[in-house]
Every structure is written in C-alpha cells, then in structure tokens.
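Report on one structure; see the data block that follows.
One protein chain is absent from this view; the other protein chains keep their places.
Up next is chain A:
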Amino acid sequence: MTHDYVIEMRDITKRFGEFVANDHINLNVKKGEIHALLGENGAGKSTLMNMLAGLLEPTSGEIVINGQSVTIESPSKAAQLGIGMVHQHFMLVDAFTVTENIILGSETTNAAGMIDLKKATAEITALSKKYGLEVDPTAKVADISVGAQQRVEILKTLYRGADLLIFDEPTAVLTPDEIAELLKIMKVLVAEGKSIVLITHKLDEIRAVADRVTVIRRGKSIETVDVAGATNDDLAEWMVGRSVSFKTEKIAPNPKEVVLSIENLVVNENRGIPAVKNLSLDVRAGEIVGIAGIDGNGQSELIQAITGLRRAKSGKITIKGVDVTHYSPRKITELSVGHVPEDRHRDGMILDMTVAENFALQTYYKEPISKNGILNYSKINEKARQLMEEFDVRGAGELIPGKSLSGGNQQKAVIAREIDRDPDLLIVSQPTRGLDVGAIEYIRKRLIAERDKGKAVLVVSFELDEILDVSDRIAVIHDGSIHGIVLPAETTKQELGMLMAGGHLK
C-alpha cells in the first residue's frame, strides 16, 4: 500500500438521530497540499472535520492516516496522530500571555516540576521564525490583534506537533490585509511539509492557495478536483446545486431627495477617543451608498450613532428633515428606519427566544401584534410564518429557538424583519458576513429591490466585492471620516484599497 495520502476519510456517514449530517463522504488529503473543503452553511463541513479532530465519532466509515486505519475518540488522540484544528472562534485565555496560551495543556516543566517559561518561549520563538508566524510571546492575548490571535492558534497546533492543520473558515474574522498574510503563512506551512484542510465558502481564497478542492452539498461529497482545472462557476454550481450569478443585475439608480444627512459628526468609542471624526455624508431616496473601509475605522460607531445606540459628541444627523442627533433608538425606528446590525448574534437576534418572537422584536408593542400591553401570539406566529415563506428562511418552523437557525437563515430573518416594516431608510451592516453564495445572491437582490422601490439604503461592508456589486455610490471611510466618494463603474479594487489605507488618488 502506498501512502499517497496523509488522511483518507472513506465512506464516512454521521447521523444525529434521524438527521444525516454526512452521507457516505470521501475525502483524501495528499501530503504537502492545501485541500479546500467547500460547501454552503450547514452542508456538513464542520461535522466532517470534527470527526477528524476527535470531537465526534462517525456512525460508519473508516479514517485512515498514513495507511493505518484509526479511531479518533478524543481531541488528545487527534493531537497524538498529528491533527490540529484552528478554530473559527479562538480558544484563547485573554488574560494569559501568548506563551502561556500556547503551552496550556502541554506545559514544559523543569526538574522541579515548575513550568519552564523560558524554555517554552525559546521553542515558540523558534517555531514562529521557522513558519513566519510573527507574534510577541510575552504579550497578553487581550492586547494583540485578531490576526495575531489566529497566529497564536496556529502556533498552538504546531507546538503540539501537528502535521495536518484544519482551518475552520479562518478568514471570516480577518481584515483584507490579515487575510493576505494568512494565505502567505499557509503556503509556508505546506512548503515546510505540513498538510492543510481549509474549510471555506469563499471561492477567491480557494483559487489563491488551494491545490485541490472537495465540494460537499447537503452532506454528500459532490466532486474532488484540481483547483486549476475548475472555474468559479463550476465550483459555485456544485456547491449550491444550481448556477449562481456573482454580479447582481440592476437598473440605473434614480436618486431623489436626501433622506439621511450627516454633518460634521463626531462620535467617541468606548474609551472616550473619537472614532468618527467630522464625518459628513448624504444618502438619497432610491440609491444605495456603500461605505468601504478597513474594520475599525469608525464604521460601527457611525452606524450606532445614526441608529441612536451611541451618543454623538457633536455634529448633526438628520433623517427625513428631522434632527435625530439625540433621539432614542425607538424614536429613530419610528421615523421609518430599518437597521440590520453588523453582529446578528449580539444585536440582531435574541437567540434563546423563538424565531417568531425574534420577528416581533421591533413591532411587539404595536397593533396588531399587541393591544393594551397584551401580546397576540397567534398574530406573532402567523406573521413569522408569512415572513419565513416570503424571505425563504429555512428552519423547522417558527416556534424553534432563534439559535437553531443556521447563520444564513438568521441573517435572512433579520433582514426580513427590517425590510418588512417598509422603512424609508435601510441601514445594513455586513449584510452577508459568513454566508454562502446562494444566500449572498438573494440578500443583495433584496437590497437592490428596496432601492428600486425608492428607499434610501446605506450599506457598510468590509468586502470590496460586495461594495462594488451593490453600491450606486461608494464612500470610503478612513480614520473616522469620509476619505473620498467614488462611483463603482469608475473605480477599481486597487483604487479603493488605496483610499481605504488613507492614500490619495492621483
């Protein structure tokens, strides 16, 4: 038997009761390759990888490592076999240093049985040099950037001797610069003899780094191909099961009166330092204004100020001619404003309430949902069923808790709730973060449909493709103020990137 593959997952099936999460899946990873695992949200990618990481055991099927059939019954067994997982949500202790986090659970001790931090630090420094993973071993995790925290996660697996690294949607939390850096690191890792499984639903990343890709759809493996031999259209079609368009169709905009007007706005962030600095911007009825920018340039504070969730320090915000600078969130909502927040888990939904109650979050105090302070649950549930139907929110009915919906369906639910109130101004932050191409396509179409109905739409996104696709005008935010306004037809990603970084157009 030749050992062409470091890992072979043969005919893997995983059931949860009635539900088949993985249905006879095959996955083979060659030594020294980056193998992408592509699939929609809920296709079964994480279930499959959790079986490699020792968190789940397959119902049937065989896992073969370097020609040996193995059972991986625990995460420590996985580590022993040289499998390491870099989780999407980092498993780090904020108050510990980088070194302490990396050695946690496999501490190096000296003769006296005390932790030998000096030796550990030296080992970590050597590792980080070898693989180009730049970190400060003595820094506290709480003080380092998200990208650096991810490098710590990678070092953690390497420190434990991993040969196969599984990256679970690693770029979801990163800025464009950090993504480029990560992709470079992955290439160094395979050059040094490691193998990588990259779980993702972003086609660009696959094209940038992966050698081969396995597409899974609804728990079944559909294709395994060389990346070079497949087009993006092929991949998307395999993943979704139908052809997908990447460019959302739209007619020319017809902007009318100004709906949202921001003048010289200054907003502080939590530490009392200005995050939005003297920002001015207008959004008109019938247009989509996209705000492009690198995460942390004041986008969140700007949106919070417009929607009343954060006090403006100075300046003026006007919605439909009303000065709303110091209005409460409810009063702003009542002026016919819809808001899809950037973090659907933190702000947009109450995960432990039912889906139906989540749909009622903005209207629960008004007729017909309630009368004289008494809720009408049959109306609430009826409304929820109607919205789930209309916006294609898929889940086991309206009475399950919000957390039981997949991420894409949660986002659709939030958007449904906000659009359904027919707002004159729709503010959308990160409309498609973490969603698959099918859901992205649908949500962008809905945003454009709102604009065509004559609504004013403000979109904030870290993804330039999205900004270029949906916007009629692009406002680039840098360091808390608008650094330039460009038209999507007349600009390029490079140009936007330069503006986002604070540069100027020639």
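List of remarks:
Throughout what follows, a contact is a pair of C-beta atoms (placed from the backbone, for glycine too) under 8 Å apart; a residue touches a chain by one contact, two chains touch by 3 or more; residues count from 1.
The criterion applied here is as follows: contacts and distances are computed from a predicted model.
A chain of this complex does not appear here, and its UniProt-recorded name among "Simple sugar transport system permease protein", "Ubiquinone biosynthesis O-methyltransferase", "2-oxoacid:ferredoxin/flavodoxin oxidoreductase, gamma subunit" or "Thiamine pyrophosphate enzyme, C-terminal TPP binding domain protein" is "Simple sugar transport system permease protein". Touching the missing chain, out of A:N22, A:T99, A:Q362 or A:T491, is residue A:Q362.
Among A:P329, A:G407, A:G434 or A:G454, only A:P329 touches the chain left out of the display. Among A:E249, A:D352 or A:E490, the one in contact with the hidden chain is A:D352.
For chain A, the list of residues touching the undisplayed chain reads 15-17, 56-57, 59, 307, 309, 328-331, 333, 339, 341, 346-353, 357, 360-362, 364-365, 370, 373-375, 377.
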